[in-house]
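I have a structure here, written as structure tokens, and I will follow up with some questions on it.
A protein chain is absent from this complex, but the other protein chains hold their places.
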Amino acid sequence: MNWSVISSMRLEVLLTIMVLYQLIADLSEKESKRSVINFTIFFFAVITITGWLPSTNANLFGSMYIQDELRVLLKNILNVSTLIVLLQSTGWLNKSGNQSKTGAFYLLIFSTLMGMYFMISAGDFLMLYLGLELATLPLTILAAFDKGIRRSAEAGIKLLMSSAVSSAVLLFGLSLMYGVYGTLHFSEMALLTDVSTVSILALIFFIAGLGFKLSLVPFHLWTADVYEGAPLPITSYFSVVSKGAALFTLMLVLYRIFGHQSKEWTLTAYFLAISSMVIGNLFALRQKNLKRFMAFSSITQAGFMMLGFVNSGALGMTTVIYFMLIYSLSNLAVFGVLSIAVNATGKENMDDFKGFYSTNPRLSLILLLALFSLAGIPPVAGFFGKFFLFTAAASKGMYVLVFIAVINATVSLYYYLLVVKAMFIDKQDKPIPYLSTSWYEKAAFSICFSGIMMIGFISAIYNYVMKVVG
Amino acid sequence: MDYSYTLLILLLPFLLFLFIGLVGNKMKPQLSGVLGTTGLLVITVLSYFTAFNYFTNRTGEAFKATEAFQFLWLQFTDKLIIHLGILLDPLSVMMLVVITTVSLMVHIYSMGYMKGEVGFARYYAFLSLFTFSMLGLVLATNIFQMYIFWELVGVSSYLLIGFYYERPSAVAAAKKAFIVTRFADLGFLIGILILSFYTNTFDFNLLTSVEGPAIAQPTTAVFMGLSVTTWAMLLIFMGGAGKSAMFPLHIWLPDAMEGPTPVSALIHAATMVVAGVYLVARLFPIYHFTSSDSLDVIMYVGSFTSLFAAVIACTQLDIKRVLAFSTLSQIGYMMVALGVSGYGTEGLGYMASLFHLFTHAFFKALLFLGAGSVIHAVHSNLMTEMGGLKKYMPITHITFLIACLTIAGIPPLSGFFSKDEILVAAFEHNKIVFAVQYLVAGLTAFYMFRLYFNIFWNNSREYHHTPHESPASMTIPLILLAVASIFSGFVPFHDLVTTDGLPLQTEFHAMIAVPSVAIAVVGIIFSAMLYFRKNSKPESIANSLSGIYTFVYHKFYIDEVYLFITHNIIFQFISRPVSWFDRHIVDGTMNLIGNTTVFFSGAIKRMQSGHVQWYIWYFTSGALLLVLLILYLN
Amino acid sequence: MTGPKIIFYILAASIVVFSILSVTSRRILRAAIFLLFVLVAMAGLYYMLNFQFLAAVQLILYAGGIVVLIIFSILLTSQINSKLDRPKMSHLIAGVVTAVGGIVLAAITILQYTFHPTTESPIGTDMRTIGIQLLDTQVTGYALPFEVISILLLAALVGSIFIARKHNT
Amino acid sequence: MNPLLLLLLIPLLTVIGIALAKGTKQVRLISAIGMSAQLLFAFVLLFLFYKERNTGNAEDMLFVSSTMWYESFNIQLKFGVDGISVSMILLTAIVTFAGIFASWQVESLSKEFFISLVILATGVFGFFISLDLFTMFLFYEMAVIPMYLLIGIWGSGPKEYSAMKLTLMLMGGSALLLVGLLGIYMNSAPDGGQLTFDLTEIAKVHIPLAAQLFFFPFTFIGFGILGALFPFHTWSPDGHASAPTAVSMLHAGVLMKLGGYGCFRVAMYLLPEAAHELAWIFIILTSISVVYGAFGAIWQKDLKYINAYSSVSHCGLVLFALLMMNETATTGAILQMISHGLMTALFFALIGMIYGRTHTRMINEMGGLMKVIPFLSVVYVIAGLASLGLPGLSGFVAEMTIFVGSFQHSDTFHRVATIVACSSIVITAVYILRVVGTLLLGPITNNHYLELKDAQWFEKLSTVTLVSAIAIIGLTPFWLSDLIREPLAHMIQNLTNL
Partner (left out) sequence: MNLQSEIPLDYMIVLSTIVFFVGLLGVIIRRNLISMLMGVELMLNAVNINFVAFNHYLFPHRLEGHFFALIVMAIAAAEAAIAIALIINIYRQFATVNVDDVDELKY
């Protein structure tokens, strides 16, 4: 264990320290929760920053742990999203009932994040599976975190049951892969190029397992219920970080290891893309509860991400990462506004937001921009993300798919506009009163806002992603 | 000789229009009137000067058409170019004189007639606009410039008819006039398009010159038995017929009498309505050389219209309408003359037609202004409410009588000469038409004197306030015009305005002249018998053939037919269904798309049943299905 | 018909039968017991495949741990002699179709594929090698998973405690 | 620095200014100043353009400046103008200027209103100056989306429905468009080499016919929807009816022109062979919409609906002329865009002002307004005369150029279609005069119309601006048609000799 190992694994190490700190802080009664929160956020900000420091590529533990520029970037994206989630969660944690949950909350969050780290920089399927479980099981607890609230408990058990089955299916696939390839080390599997029915079966089972976390149709049905039932910070964590980790993992595995089976998995992505976009839209149309609404919107967005997978080249990979980055910031902006409103009033229905603009112009403007970004309206970032995804798909000549996608984009615009309508156009006699935002939330918003406005115009960001993907 | 000053003739009225139109309502009404009149006086002088110059120094044998001036206005293709310019040839110069004269008279007359009307300034602005566009029309160097001013004339006529815009009938009449003529203009436009497509030019000189593209290379293309050029010329004539209110496009003219009487005198008697004649005359060479068929059409249309109108005129009670119909019938004469005319030495009809246009302008204007002065005195249009006015308003009476004699064609008044020429031309060309026109001559005399007797003689009734002679501003124009209509017959017209610019030999045909005068006299006597004194003969006659009478009285119900077509066909059967179709079918489909989407989203909502076991089932079977798809189904 | 064969068939038969019983029997406690039998049979299978350590872990962890947990929770949540209501028809049909279809699909796919075994010489499965590899950081070493799983267990522990304890605190 | 960038900079500064402004007065003032500056600069640009041409710069595009933006996709920030774009920019500047003053009385949320209005204008300006398909598309959507808020918040009647319908249909159009653009992009380098979004570059290469045939409908219909192409025009009546005055002005006056412009600049210019192959379909559609729109307008009672349908008819004429693909007709089409833009903006402005006074738009509920609000009525008459093609006003010039140009087509089918299209001038006359007759003339139907006030200064300013523009074009069309024709010469050549 020399220094270089530590430096290349610094994120994991630091995070472990965080976990342990939370354990201790939770046990020791004298430390006040508020200081714990402050310290945690400060410390995690430090972690996020250290992530951006230059790091050396490494291949540790018998290539079970791989660290390279791309993986660092992916982790950093997750870090930033997580940081925003934490910033936004302060409001929720400071609520009277939740004080006692702080320690457990952070511990679980960080352990899941750790799991995602390992998913991303896994060097073989064992680590990947381990990371996956580490990223899933604590989340089931978090989903059920609102103790004494039936919906939360329901969300927890639903998530656990379906995720257990999904991971079993994934495992079944892995076992078959093991039988076919004789090893589960990426480095060795990448060399093997034979395509057999079994390997395809295994691959699809594997995709199904990750598709579950990515909430692609038809593996998505837990999404809406869990999003609705879980406490709001957890929901946003689900919709951005956990989804992102699954996406990145799937991407790394498919592009880097199963490149020789690209024909099959692009086809799979084709079907998944269409089904996710269409079903997600159809359900989102009729939602009144905004958390549930966001769930289906995120399903649709996942469908759009699949468009990038249809292109099995570097272009596809780049656009997917780029889109995920933009999607995270936009979605987090939406959830930020929601969480403020929900924490203050407990209202989370679309109709409650009627006349929101009259009372909270700033928040509604941010929400407006975020929704436009999700809908892909220029000049905000989402437009660029979507456009490049479409380009990626079109460059493989998949014009039909692109056409379906753009039509779905239009449909999605419809329901995003419904929210806008509620906020700006509709009136109600008692709208949500003016909501004050804490400094943490302000910071979170400023990150999201600048991201949404800037990313599109600064082509350097895209170029950087492209360079990293190589 | 440099005619570039003629630009003023066009520019001045336009500037007057802008000036009076913009600041007219700021200044005293009278002032704008004076302004307009003086302006027009200048123009009149200028045009007389031009005419004098032009006709006195003819270079060589024939009159040459000279383009006084022109500039590029708009370029379509490298060949098809719209110039705005001034073309001086006998025709246009003659028209120049007519228009300016009558217009000046009307301007002066209106000073008295329109005194104290609201929108006096507006009235003069419109008059100037009309004068401008009419002059532009006759001076046009190319057919497209003509079309431009053609439209402008239509609009100014619209504005003037609708001058009393608070009177619904006036508004309706204006609308009708505009739309009918607009419809005719559509024909004109398409005609232009076709003509220009084959000849690739707009320019009159090129079009009408004998070796020009239109005549030298007539089109071989044939459509429904007529050459394409013929179609083009017919369509163009359609435009002319619209403006000149030839049957069946005549319906707007009687209603147009809703406008102020001087306007009727200017636009709907002397100048604008003869634009159709002018148009045909302008393009006469093409008509003559390339499509004699269309000339026949023109002849028959003209002849029918003249008879038709004359018959109606015998029954009308509104004096302005009587005059309107007589105008129709006179224009019919001109058309006939054009239709029967030949070219060069054969060009008697052409000359006669324009001669009649010339004289008609004066005496018809006179008639209208006289009628105006009567109406001004009696405050009514109906001849049944008049009678015995000769002792109240002597000047009007005399001048009106002169006018009536003129139009009836009593020598040596001008009408006699022009009408006589026309009859001669018709006689030489087509006997039937001649017969018709001969009959019409009699009818004309009859209904004009019916009018005259009913107004000035007949029973002298009591008026609630005694009528009195109109002010000088109105009587002076009457006198001047009377003079004009007496002597204008002696103008050596056949030397000046002919098809080819060369003087035309004409001799006096007693065997035509005498009968025509005779029938006129017969007509006069007949009407004198009926209307000189109050008696019951007219009623008895009317009753004896009541069916025909009412039929004629309602102008053969042509208006009703039109009403049916416009309202029931176009409105009910086209545009209403169209808008329904748009709302319910086209828009409906758009909404349907949305609704189906919503319906589907409702239909599949059971998928999210809330039972985790079903979620698991969807998950696994979905995965298996994918395997099936990827592995075995492709 | 050698001994091992017989034993295998017995084990296999018992695994299949008991697993089916455990998902079909309507007395939940019995179901748990059947599950226990399945697990034990599997331990035997592992043992036959020379994975003694794994077999032991199977016995301890599953038979000793999980099943006890399950039974415990059964006792906590429902009366012992209360019968489970029989499955809904729709569920039954859907489940059977999926299960059978899955079996057929997977079996066909797998059986028509011939696996190629390695040519390298086998490595022993005695405790020593297992122990060394478990804590080795080199290739074929499993130190990292070992560490990670500890975090997982920690998280699971904290989480379960948090959820399970009465929520008034 | 490229002078064109000012066209984007001024509005952006205006937006910032408005955002910082306090109170309706300041907001109005700033937006008025900004848009006046924009108008001024548009004229300056015109003169710069002439100057450049006179110095003998014969490039197709002037003031071209391009900076690479997205290297890997070869997306550039490339701007440049030719005669057509300059004239369209002029139009936009004028209409926006008039629009600001026409919406002088917006009180509720005035700040937001003007901001979104100016953003809309920015999108339009950007669209007209950009030479890169990507930025073009970006600005296109940027111009369309503010409509939703503008109609939804400040609109009237069933505003939510109309706003949503309009936005969705237009966005559906841009969805088609997106596919088309991507298709063009992917085929922009048929014989290897770097793909590009650059209009001028793509125009040089020959896109394979199959691709052209596949993507032309996407592109043309995509733009055509915004150009109110039958049968995709139904957003227009509802949208206009519900939109507030200035929005209708900008939308009908400027935004719909994006459609025609794009159809020509992108669809036909880049996919010429397909344009030739498929023109006949769209010629039929457009000649239908010319007559259809006019007939539809006859039956309407609501002023805005009448205008919307007449817009359908007029814009149909634009596309119709474009499809004739000869120099004259195309010139006419562009002229028609400009003239219709001005006319319809004027109409909507007037309708807004009349509505603001009488609180109804139903013509049969009004009458005799000429007596009480002479100024507005006279202007309305002028607008009406312009739209029925009275010589001396812009409409005549445009329509005649179109008709003559279209009739020059050697093919009989085209000429017959032209004659059909011609017939619209009569129908137009019918509905225009009907409106004028019932609305303005005749006796006053409603007695408390007698108290109505005539136009205020800002209303006069906005209407007079438009009227004078219409009159200037109508009286001296030569310079404009020259400005437009000059770039067309070789574009058409590119279209015709394949």
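We just call them A, B, C and D in the order they show up, numbering each chain from 1.
Simple rule for what comes next: a residue touches a chain if its C-beta (ideal position, glycine included) is under 8 Å from a C-beta of that chain, and two chains touch if they have at least 3 such contacts.
Quick caveat: nothing in here was measured; it's all calculated off a predicted structure.
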Please identify which of the visible chains the hidden chain touches across the whole complex. A, B, C
Among A:V36, A:L73 or A:A155, residue touching the chain not depicted: A:A155
Missing-chain contact, candidates A:Y65, A:W92, A:Y129 or A:F335, resolves to A:Y129
Going by the touch rule given at the top, which residues of chain B touch the chain that is not shown? 605, 608-613, 616-617, 620
Write the list of chain A residues that the hidden chain touches. 126, 129-130, 133, 137, 140-141, 144, 147-151, 153-158, 160-161, 164-165, 168, 171-172, 174-176, 178-179, 182-184, 224-225, 228-229, 286
Where chain C meets the chain that is not shown, the residues are 2, 4-5, 8, 12, 15-16, 19-20, 22-23, 28, 31-32, 35, 38-39, 42, 45-46, 48-51, 54, 57-58, 61-62, 65-66, 69-70, 72-74, 76-78, 84-85, 87-88, 91-92, 94-96, 98-100, 102-103, 106-107, 110-111, 115-118, 120-123, 125, 129-130, 133-134, 140, 142, 145, 149, 152-153, 156-157, 159-161, 163-164
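Keep in mind that, in the parts below, only the chains that are shown with their structure count from here on.
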Rounded to the nearest Å, the gap between Cα centres of chain A and chain B is 79
Interchain centroid distance [CA atoms averaged], chain B/chain D, Å: 37
Which residue numbers or ranges of chain B touch two or more of the other chains? 614, 620-621, 627, 631
By residue number and range, which residues of chain C touch two or more other chains? 109
Sort out for me which residues of chain C touch chain A in the complex. 106, 109-110, 112-113, 115-116, 118, 136-145, 148-149, 151-152, 154-156, 158-160, 162-163, 167, 169
Quick check on the complex: what are the chain D residues that touch chain B? 165, 168-169, 230-231, 233-235, 237-238, 292, 295-300, 309, 327-328, 368, 370-371, 385, 388-392, 396-397, 400-401, 403-405, 407-408, 415, 418-419, 422-423, 425-426, 429-430, 433-434, 437, 440-443, 477-478, 481-482, 485
Contacts from chain A onto chain C in the complex sit at residues 16, 19, 23, 60-65, 100-101, 104, 107-108, 111-112, 114-115, 118, 126-127, 130-131, 133-134, 137-138, 140-141, 144, 147-148, 156, 176, 179-180, 182, 196-198, 201
